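Note that one protein chain is taken out, while the other chains of the complex remain in position.
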Amino acid sequence: MAQRARVLIDSIDERGLVYRISKVFFETGLNIDSNREFVDKEAGKFFMRSVVTGDFDEHRLQSDLEAVVPQGANVRVITPRRKRIVLMATKESHALGDILIRHADAELEAEIPVVIANRDTLRPLVERFEIPFVHIPAEGLSREEHEAKVLAELDKYDFDYIVLAKYMRILTPGFVSRYPGRILNIHHSFLPAFVGANPYKQAYERGVKIIGATAHFVTDDLDEGPIIAQDVIPVNHRFDWRDMQRAGRDVEKVVLSRALDLVLSDRVFIHGNKTIVF
Amino acid sequence: MAQRARVLIDSIDERGLVYRISKVFFETGLNIDSNREFVDKEAGKFFMRSVVTGDFDEHRLQSDLEAVVPQGANVRVITPRRKRIVLMATKESHALGDILIRHADAELEAEIPVVIANRDTLRPLVERFEIPFVHIPAEGLSREEHEAKVLAELDKYDFDYIVLAKYMRILTPGFVSRYPGRILNIHHSFLPAFVGANPYKQAYERGVKIIGATAHFVTDDLDEGPIIAQDVIPVNHRFDWRDMQRAGRDVEKVVLSRALDLVLSDRVFIHGNKTIVF
Amino acid sequence: MAQRARVLIDSIDERGLVYRISKVFFETGLNIDSNREFVDKEAGKFFMRSVVTGDFDEHRLQSDLEAVVPQGANVRVITPRRKRIVLMATKESHALGDILIRHADAELEAEIPVVIANRDTLRPLVERFEIPFVHIPAEGLSREEHEAKVLAELDKYDFDYIVLAKYMRILTPGFVSRYPGRILNIHHSFLPAFVGANPYKQAYERGVKIIGATAHFVTDDLDEGPIIAQDVIPVNHRFDWRDMQRAGRDVEKVVLSRALDLVLSDRVFIHGNKTIVF
Partner (left out) sequence: MAQRARVLIDSIDERGLVYRISKVFFETGLNIDSNREFVDKEAGKFFMRSVVTGDFDEHRLQSDLEAVVPQGANVRVITPRRKRIVLMATKESHALGDILIRHADAELEAEIPVVIANRDTLRPLVERFEIPFVHIPAEGLSREEHEAKVLAELDKYDFDYIVLAKYMRILTPGFVSRYPGRILNIHHSFLPAFVGANPYKQAYERGVKIIGATAHFVTDDLDEGPIIAQDVIPVNHRFDWRDMQRAGRDVEKVVLSRALDLVLSDRVFIHGNKTIVF
């Protein structure tokens, strides 16, 4: 019975790579439904995403491919399965709600084992969707103490990604390093403009005519991780910062959902501080 | 001495195609700088654009590739050369002027042997750039008589594409069929909205909140050819149709130039009434 | 105690109008927080929206203003109150869900007495938000018979607007004429492109590079009512029509919510087949 797989390879660039890889596909009897490659000449790096169909053994394909790529290359043969994402939030409902609606509608290629929040505000919304909601208050705790509780909770679940849907606390390097390339965040500005707190107030003070939102992977540097998706909307002098915030919510939720879909469909490679999005 | 080529292949889809093509690249000793493929499953068609570098014989590569692709496949090995485009216009200067400025600045990957217009209005502008300007008036002539004169003029030049930079006359099927897939047009609306005459007046009457422009290949059906690029800008109730026209000019020239750059860099495949843009 | 009101006036244009109106504001002791006017010279029509604050009697202000505007002018003094909207839907959750989330978050300047649908699909989603859901099946009924049941249900509620959040049935002129200028619809295309059924399929067939959505008031002419808001997103050859539909949902919900906010904040005048949006 024919099955389908997404094959993701990143490696140092080398002549004949595409030939050797496509040879494996051919000899395995696979059809290539789509195929995209990118070579970063400067960095000498090769990135490839293929969607293949046929009757194959997943592990065999994996090892056959590993046999033809350079030392240290990264080969992933991904067969269809719904990924699992843990959502973290604080009290704003727009980004979280958008994901919950998509999930309830089976539009999201993912399961949501739990929503963790540092406020109890969103419990009713989350429980409406029959998804476990865990409130871990931060009051009176050091950042490390609070994170220890969050990590203890996270350890109870098996998941692929953590999605910060307007989680308004800064994560420590210790926390982030536990999940390299696995934490997505939505920043409510067009990065790198307006890093840090209250970007809408900053945007208002600066008198910009366009505001935006940025979905990115979280790294140690606040708001400095690899950007996955960005979008913007026009504003004008009649917007005070709260109007900007209100208008910005639409962009935030759409950009986060778009980035999440890209990640869930295995279209995103992290390349240093950038992303390759196929 | 290493050279570079763009290799474009479109063909019926077949298992092993990528393998056989990349085998040719490999055995020719080529590096693949970039590579994009698309398979239209529904139509069973395969499209591929590769940029390769190495020391190779152009014709040899061409025939080696033709030997491995299916019957009726279309293989193009394109080595760097400035293409030649004939511009046709009427009296508006924005789209034409944008191309002339890019050309004068060597930003355009093309030569312009001549500009042909059915009005004399743009002569001073064109001659400022030391490009031949030929005025072929249509007054008192049938469409066929006028086109006969234009065709006679066109026959004097060797060119790859005809670019209609706001040429405000409709071409006959007879004219169009002479240059299949070689005539680009900018339509001053977001097709398929507002086909035909004065789209801005139509847009104004309809009270739209966004207007646009569409660059497309010209086919027999007026405004129905394969779309290469589109873009839009917001308008509001304070715009009368002339304001829309004025605002629209920016979109028209930018969209036409973007489409032209795509075509000149061999990124556009025509696929029935659509385009594949790599 | 100072209060606030939105004053909306549309009238035939006449010299001195602004003077006489602002005189009333002044003599009533009002501050003008914001003020926008538009004159359609062609139609000889005047439109004005002012936000005023002060200590005033609503009805007195209304009559004082009516005394200074031309015969047949339309004066509305609107003091803050949450409007009431009835939502109608079929089975898609994105547009409806977006409004429900905003409502649950008190972001929406409106109450929702009921959601009426011709399918039962969305009941769980709506009831999660503790909003009455009424299923009125159309199976085996003529359009008129079905609408009679819907009208009977609507008569039970006091509301300002009907919002068609992807209600996939066409309303009869008889139904529409019951609620002139009070029915909002989201059309899943960039009108006037692709009127009628399955615009995404049409867009895919046409090979457009941009798709959009249009929020408009419903009139007898299908998809021909006054446009309130529109927006677009880019697509490419890799999108089949289902991908376009999926991508389009984000635009649909955002455009509908934006239009709804404009209407709820009394920023929209209907002017023939167009809108003035302040």
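Going in written order, the chains are labelled A, B and C, and every chain counts its residues from 1.
Assume a contact is a pair of C-beta atoms (placed from the backbone, for glycine too) under 8 Å apart; a residue touches a chain by one contact, two chains touch by 3 or more.
Worth saying up front: this structure is predicted, and the values here are computed from it rather than measured.
Asks: Among C:V39, C:V68 or C:M168, exactly one should touch the missing chain; which is it?
Replies: Spelled out, the listed residue whose C-beta touches the missing chain is C:V39.
Asks: Given the contact definition stated above, which residue among B:I12, B:I101, B:V195 or B:I270 touches the chain not shown here?
Replies: Residue touching the absent chain, from the options given: B:I101.
Asks: Hey, which subunit B residues sit against the chain that's not shown?
Replies: Answer for subunit B: residues 34, 93-94, 97-98, 101-102, 104-105, 107, 125, 128-129, 238, 246, 249-250, 254, 257-258 touch the chain left out.
Asks: List the residues of subunit C that touch the chain left out of this view.
Replies: Contact residues on subunit C toward the absent chain are 15-19, 22-23, 25-26, 29-39, 41, 234.
Asks: Contact with the hidden chain only, please: which subunit A residues?
Replies: 38, 42, 190-194, 205-210, 212, 226-232, 236-238, 240, 271, 273-277
Assume only the chains that are shown with their structure count from here on.
Asks: Averaged over CA atoms, how far is the centre of subunit B from the centre of subunit C? Could you give it in whole Å?
Replies: Roughly 41 Å separates the two chain centres.
Asks: How many angstrom lie between the CA centroids of subunit A and subunit B, rounded to a whole number?
Replies: Subunit A and subunit B have C-alpha centres separated by 37 Å.
Asks: Give me the residues of subunit B that touch two or more other chains.
Replies: 38
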